[in-house]
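One chain of protein is taken out of this complex; the other chains stay put.
And now, subunit A:
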Amino acid sequence: MPVHVTLPAALLPLFPGAPRELELEAATVAEAMDALEARWPGMRDRLCDSSPAIRRHINVFVEGRRGALETALPPGSRLFIITAISGG
């Protein structure tokens, strides 16, 4: 069963065709990042640093709880990715 992913709205203009919400097959957050990178090259670099780790202005939430690259994604779970924004 795929996982449901919500991408940061702020990044969508940078990746034409990327939807706000999508489904993909991944067992961990890291695998989800691999899948996103395969579809939209360059997206992983926007979300992860070279450590590798989630960038410090990005957060991932799995089923509403903050996660990291190694966090498991149970089948059917929701991965919510947000970025800091500064507009006022």
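Rule of thumb we're sticking to: a residue touches a chain if its C-beta (ideal position, glycine included) is under 8 Å from a C-beta of that chain, and two chains touch if they have at least 3 such contacts; residues count from 1.
Rule of thumb we're sticking to: contacts and distances are computed from a predicted model.
Between "NADH-quinone oxidoreductase subunit A", "Molybdopterin-synthase adenylyltransferase", "TRAP transporter small permease protein" or "3-isopropylmalate dehydratase", which matches the UniProt record of the unshown chain?
"Molybdopterin-synthase adenylyltransferase"
Footprint of the hidden chain on subunit A, which residues?
9-10, 13-14, 20, 46, 55-57, 59, 61, 64-66, 80, 82-88
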